[in-house]
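So, subunit A:
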Amino acid sequence: MRDVLPGLLVALPLLGAALVPLLAALSRRTTRVPALALHAAILAAALGLFGSVAAAGPIRYAVGGWPGPWGIELWFDGLSTLIAVLVAGIACFAAFAQTFGPGRDEAAPASTPLREGLLRGALLLLVGGLLGIVATRDVFNLFVFLEISSLAAYTLVASGGGRATVAAFRYLLAGTAAGSLYLFGVGFLYALTGTLNMDDLAARLPSVEADAALTVAVVLIAVGLSIKAALFPLHGWLPDTYVYSPTPTAGFIAAVMAKVSAYALLRLLGEVLAGTAAGAVVLDITLWLGVAGVVAGGILAVAQRAITRMLAWSSISAMGMILIGVGMGSALAITGALFHMAAHALAKGCLFFGAGGIRASRRGDDVEGWAGLGARAPWTLAALTVAALSMIGIPPTAGFFSKYYLLSASITTGGPAGIAAFAAIILSSLLATVYFLRVLEAVWFRTPGDAPDASGDSAGRQPVPVLPRPLAVPVVALAVLVLLTGIFARPFERHVLPDWESGTARITAEAP
Partner candidate 1 sequence: MTIYAFAAALFTLGIAGMALLPNLLRKLLAMNVMQVAVIVFFVSLAFKDGATVPILGQGGAPRAAEFMNPLPHTLMLTAIVVSVSTTGLALGLLVRIRSRFRTLNEQRLLDRLR
Partner candidate 2 sequence: MAEGHLISIGLLAAMVVSAACALAVKDLLAAAALFGAFSFLTATWFALVGAVDVAFTEACVGGALTTILFVSTAFRTGRRFD
């Protein structure tokens, strides 16, 4: 299996991305079953790789049979398989929501089997792009898959119609600028080393003497990927994109899209460019920007009235937290960053599926609209509460452990940076408490009396469910996963940590 799964993992989504629209175009029938089957198969491949890597060590896979640095290599270790499982798993929920849910604003155009097939194809393409980024060991190939995922994401965002189109256009401008900056940086690296393979780069970079050129390269790459990862001053595209996307898209994009870019940043800055002087400086800057992002994102989240927009700003805060971990760079900090990626992806996916669904069932997007919902739909709201508690960082949810790791890492890092990181993480929890408790209080302790309630009880019509079932299933499942990830935090740590240590050790050993 070890020699087949890597190929399948990257091939299946692209296969599906063409197959599903083809079926939709030819048969004019619904493509629900093949799309869901493909998502399940991709998740199975990702899980299989995860297990295989955990059992028998990392896998290097030469696509086309050409070994690196001549061909393109894929590289699977604890880190990449973890993110792959996360992407493939949440994609399954998004596909489920996309398939069965209404999940679309009324402004969006009417749905036809062909259009649904195209949207399913776009989701598969997005998954394929993200998995490609996660798997690749080649800096140019990373660019190609970055663009695949971006184009698919623009499509899915724009499918909401109306304001979503404008959000998608702004996202496209930011994303393309980011891609070009990154590619320019890759050009500098190629001019200096003559290679594109990450291992080869890491081995050849220490002997490069052109410091200024290397600095420019590192800065270009870091800025490009930071835009994609929504690092604080470069986050402009994020709020509108998350708020106006159709719900299945918003849930998926908010959960994993920026995180995969953060993963790429971690790979490049933390591993490949770590040996260079410029890389170290840029990592420091990343840390400080992360601190700024955590604080600014939290404060702006408190200032929002619309719940989805509040969640979007809280995502910016969370991305800052992840980049604090990346910036600190110690094994403990990386574990924290990864854990936060997982914890935040599960919790934020859950919250966006929930908030989008509640918005779509015409209860509005503000706290008043949510008043008293806890009594009407206890299970789904309990699930959303679990996710919110994880965002705040209450044990035993996953969010507690990620903050715990990051806090311990900031103590061991010490110095002004460590203190700032420590303070920012604590502050973010306080701010998250403020903005989530406001909602939770309304949900559980207020009556919907004065709230605009569109359920139509007074008119005697069928009450609209708080959350349609196609969205309730992902919400509850993700909340359960948030709890499970928190409870099984220790095995997780043991699985990922050794790989990272041996990885950095390998690279520092290869550097003379």
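Everything that follows uses one rule, which is that contacts are C-beta pairs under 8 Å (C-beta built on N, C-alpha and C of every residue); 3 or more make two chains touch, one makes a residue touch a chain; residues count from 1.
Regarding selection, all candidates are chains of the complex that A comes from, given by their letters.
Since we're looking at a predicted model, the values are computed, not measured.
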Candidate from this complex that touches subunit A, chosen among 1 or 2: 1
Contact footprint of candidate 1 on subunit A as seen in their complex: 140, 143-144, 147, 151, 154-155, 158, 161-163, 165-166, 168-169, 172-173, 176-177, 179-180, 183-184, 187, 190-191
